[in-house]
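I'd like to ask some things about the structure below.
Every protein chain except one is present and positioned as in the full complex.
Letters A and B name the chains as they come in the text, with residue numbers starting at 1 for each one.
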Amino acid sequence: MELADIAIKFGLIIIIFLISLVIAMYSTYAERKIAAFFQDRVGPNRAGPWGILQPLADGGKMFLKEEIIPTNATPFLFIVGPSLAILTACIGSAVIPWGQNMVIGGKVIPLQVTDINVGILYIFGVVSLGVYGVMIGGWASNNKYSLLGAIRAASQNISYEISMGLSIIALLLVTGTLSLGEIAQQQHGWHWNVLYQPVGFILFLVCAFAETNRTPFDLPECETELVGGYHTEYSSMKLGFYLFAEYINMFISSAVMATLYFGGYNYPGMDWVAAHVGPIAGPLIGTAVFFAKIFLFIFFFMWVRWTIPRFRYDQLMDLGWKILIPLAIANIVVTGVVITLLN
Amino acid sequence: MSTFYFIAFLSIFFSILVISAKNPVHSILYLILTFFTFTIHYILMNAQFLAIVNFIVYMGAILVLFLYTLMLINLNKESEPVKPFMVKIAAVFGGGILAVALVSSLKSLGVSDPVVLKNPELGLVKNLGKVLFNEFLLPFEVSSVLLLSAMVGAVLLATKDKETKATI
């Protein structure tokens, strides 16, 4: 690899990190604003015009708050918990294809940090690792509510990972590859996978809600039962990291859903547009379309949050094990049969 | 090569910590790190699929369940069972025999030629899938039957007795 390539990759990584952090930051603002609109309110509007500086004020507050480590907590693990949560949230973006390859001065610049051929499994592994942040933090705080929250998070994540994996398997039968870059390329134009895998998409969507601990599956941080859930004992920026990790996870899972099922950077009529605006602007428009899809998904996450109440824990487990997993298996079987018949 | 030695050192170091850690939860956390070093080993061998499966299945699922169970058990110093003297003697004896066996087997070990893969791309998903579903189809399916039977057994153990439920 040349030095220039390394520099380009490095720049891309930094840009993606910055983008995901800024989006996570403004997701907190969007969440409050959208919640307000759904409830006929105004939302934060004091910090800057329309409250646009609210996330900065919140961040500043988080940094300046007192740092509390409970006496009976395990100090090292207490710090490791939120660090792990934010680390696993951030590294998921490595395999997402943000746009088509750009050609600048005869040089091909891929808008994807790395296109490993097990991309989906990598995302899957990172997601499954994410539960450690919650579990370690919940256990290390030495508080029964935190522990209960952590344990709920663990069992919920494991249960929904199974049906998530099964719904992905059906998708893989259609695409025939594990690499996210190739999956995105295959959906050129309007050949989006959601048209071939509608059931799989709904299953994946439900599981994505469960994996990111969003309502109606936010039982790990259920205030009415568990005080604050796994982050009861956390304060200051460590709490901020947990909250931040949730929003980054939401961003990443929206990106994954947009890539896997909604065509990533592809949109109908992209060839015509690319032929008219040139080789640099074309991929950039694709990236903009991709981000529009991501924002729509983030909006959908928030829309659902302010609509549906939380599940009861046994309902959650019933849904995961008795409904989603059989549905996912049936989806695999049907997909397999259809593919064999068509070939 | 130096990367290999460094990672190998880390795996052995963490696995020693697994058995020497006083707190069982810490011990599991070291086990997670050990498995993580294994994942890196797989990547060094260009076995991406095995690496990621090791990552998902062992680190992401099995050890989470381990951790889950251990967190629920109240493992205080007071509740630790006191081991009788005879058990300690037996443990030392057994450990000694194991050490003798290991040392003797190491002594008779000859340095073999390094194994060179005929196809360095064997670990990639496509090649692995072809090998699994052509040459090793029967063992693959048999092992899936084994897993299925384990699953059925677990469900059987977990289901409640209908009659006792009726009386309550």
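As a working rule, a contact is a pair of C-beta atoms (placed from the backbone, for glycine too) under 8 Å apart; a residue touches a chain by one contact, two chains touch by 3 or more.
Just so we're on the same page, contacts and distances are computed from a predicted model.
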{"item": "Chain not displayed: protein name in its UniProt record (\"NADH-quinone oxidoreductase subunit I\", \"Sarcosine oxidase subunit delta\", \"Peptide/nickel transport system permease protein\" or \"ABC transporter ATP-binding protein\")", "value": "\"NADH-quinone oxidoreductase subunit I\""}
{"item": "Touched by the hidden chain, restricted to displayed chains", "value": "A"}
{"item": "Per the touch definition above, residue among A:Phe17, A:Phe37 or A:Trp190 touching the missing chain", "value": "A:Phe37"}
{"item": "Which residue of A:Tyr26, A:Trp50, A:Trp306 or A:Trp321 touches the chain not shown here", "value": "A:Trp306"}
{"item": "Interface with the undisplayed chain - residues on chain A", "value": "34, 36-42, 45, 202, 303-304, 306-308"}
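The working rule: only the chains that are shown with their structure count from here on.
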{"item": "Chain centre separation (chain A, chain B; CA means) in Å", "value": "29"}
{"item": "In the complex with chain A, residue positions of chain B that touch it", "value": "25, 29, 32, 48-49, 52-53, 55-56, 59-61, 64-65, 67-68, 71-72, 124-126"}
{"item": "In the complex with chain B, residue positions of chain A that touch it", "value": "77, 116-118, 121-122, 124-125, 127-129, 131-132, 135-136, 139, 147, 150-151, 154-155, 157-158, 161, 178"}
